[in-house]
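All protein chains of the complex are present and in place, except for one that has been dropped.
Letters A and B mark the chains as written, and numbering starts fresh at 1 in each.
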Amino acid sequence: MKRNLAQVVLSTVALLIVLSAFLPDTDGGFSGIVKSADSYFPIWFSIIAVFAFVLGASSLIGSHVRKIKDRETDWQYSVVTVLSFAIVLIVGLAKLGGASGLEGDVSDPASVLGRIFSSVLSPLHATLFSLLAFYMASAAFRSFRIRSLETTVLLVSASIIIIGRLPFASKLFSFLPDALQWLRPDKLSLWMLLVPNTAGQRAVLITVSLGVIAVALKYILGMSRDMFGGQK
Amino acid sequence: MICVITSSSHFETWLAAFLTLAVFSFLYRDNPFYKFAEHLFVGVSAAYWMVLGFWSTLWPNAVVPLFPDAALVVGATPPAQRDLIILVPVILGLMMLLKMVPRYASWGNYTTAFIIGTTAGYSLVRYLRSDFIYQLGSIIKSVIPESANIGLPEVFNSIFILLATISALYYFLRIRTNKRSANFISRCGLLVLMTAFGVSFGSAVMGRVTLLVDRLYFLFSDWMGIL
Partner (left out) sequence: MSSDSLLLLITLVVIAAAMLRHRDRKSEVDCIPEIEVAVRKAAELNRPAYFIPGSRDIDNIQTISALSMLKVVARYCAEYDVELIIPVSKSMVMERAREVCNAAYEEAGFSDRWSSSQVSYTTDDPLGFVAHVDGMIARAKPAVCFMFGFFAGESLLLAESSYNVAEVTIAGTAVPSQIPFFVASCDTTLIGEEFFAASAMLSGNQEDIAMLQGLDAGKQLAIGIILAVVVLSYLTLIFKPEMYESFLTIVDNLLHGGGR
């Protein structure tokens, strides 16, 4: 019974949103109610997500405290997590260090939280992203070794794009006769970007959108069996 | 005072440099410096997002509408009246917390139903309109002539885009029939997709290298003062 009721909630909410896409923009009547409900939902989701933080925090702290208690391997690092979590939570909720106290902006760069962001989170974000340069090279090298037709095509087109974007790309192959100038990496990379890339990306986007639509319909029509399970 | 600020900034630069090097060290292998940076990252970022969620989402969107005077705490003007409709997500949020109590865990299913319902509804409309219809329109507009006066290169490109798109779509139609039995068209479709992925890969490389150069510049300039 409870499961059926949950499915009714799911389908009703979803259908209201779908309906709002087809209804005209008016303030009153059924259309107005549906439209206003539609505008509420994103905010409601973010409010629920904040409540869910409690679940996440209890899982995070619980698992690290257990590690510390049981003196598991690398338990010392769990102390770092628990302490840093507690400190940031306290200074953030109290808005410590900001010019206007609680009335100030939570992400004020002068506050303790703002300084923690700029000295800890910001460099960590940037460095992790910069690792991608190394990882891209290793992934490309491995694909080159696999030597299947598909990965070769992927790598060749990636190489043409990279070479085509180099400042001296137009100088390369400038010796080619006029009839073959289109083979110059800068021209070829532009063509690849505008023609095969357009076709491939659009085919992916169309099929992905169909996938999303079908999954969404599956849940709205109540065709998903694994929707509301129990928990141990 | 200036001295305190300078030394504090100095400390922050050293901390940022240490964390940068600690993360880079993972390229060699897992090590205590990386473990420290990783655990610090988890603790700080988890709390950071929770604090932002509390002050930027919960307070203005849930606490203030229910208790207008709460707006004064953050220096905002209180709303004229309570907005009791906000009780709905608050109750749904509290019901989600009941998942921690096994006896009442099933109450949380209504919250899950609400969230998946909104996700399904929004995704359906957005992907149908913005992706399916829009992309279909884009392809069609790319392949049909704008007027009777078009050159040979444009005709070639139009036919290429048409054939490439159809073959790529056909590849997805055939995926469920096992690749070994894939025919010529779907194989061409896969190659079109790989070319497009190669273009994405190549385009991303330059951006990532720029990020790496940026980090190295921070180390050599801001921290070491060499550059």
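Observations on the model:
Following the convention adopted for this analysis, a contact is a pair of C-beta atoms (placed from the backbone, for glycine too) under 8 Å apart; a residue touches a chain by one contact, two chains touch by 3 or more.
Bear in mind the structure is a predicted one, so any value in this text is a computation, not a measurement.
For the chain left out of this panel, the touching residue among A:Ser119, A:Thr151 or A:Ser189 is A:Thr151. When the full complex is taken into account, the listed residue touching the unshown chain is B:Tyr170, out of B:Phe24, B:Trp55, B:Tyr110 or B:Tyr170.
Of the listed residues A:Ile43, A:Val79 or A:Val215, the one in contact with the hidden chain in the full complex is A:Val215. On the side of chain A, the interface with the absent chain consists of residues 21-22, 45, 48-49, 52-57, 59-60, 63, 74, 121, 124-125, 128-129, 131-132, 135-136, 138-140, 142-143, 150-151, 154, 158, 201, 204-208, 210-219, 221, 223-226, 229-232, using the contact rule stated above.
For chain B, the residues touching the absent chain in the complete assembly are 23, 26, 29-30, 34-35, 37-39, 41-42, 44-46, 48-50, 96, 99, 108, 112, 115-116, 118-120, 122-124, 128-130, 132-148, 162, 165-166, 169-170, 172-173, 175-179, 193-194, 197-198, 200-201, 204.
What we mean here is this: only the chains that are shown with their structure count from here on.
Chain centres here are Cα means. That of chain A falls 2 Å from that of chain B. Residues of chain B touching chain A in their complex: 8, 11-13, 15-17, 19-20, 23-24, 26-27, 35-58, 61-62, 73-75, 85-86, 88-90, 92-94, 96-97, 99-100, 102, 105-106, 109-125, 127-129, 131-132, 135-136, 138-139, 142, 157, 160-161, 164-165, 168-169, 171-172, 189-206, 208-209, 211-212, 214-215, 218. Touching chain B in their complex are the following residues of chain A: 2-3, 5-7, 9-18, 20-21, 40-58, 60, 74, 77-78, 80-89, 92-93, 95, 100, 102-104, 106-107, 113, 115-124, 126-134, 136, 140, 149-151, 153-162, 165, 189, 192-210, 212-213, 215-217, 219-220, 227-228, 230-231.
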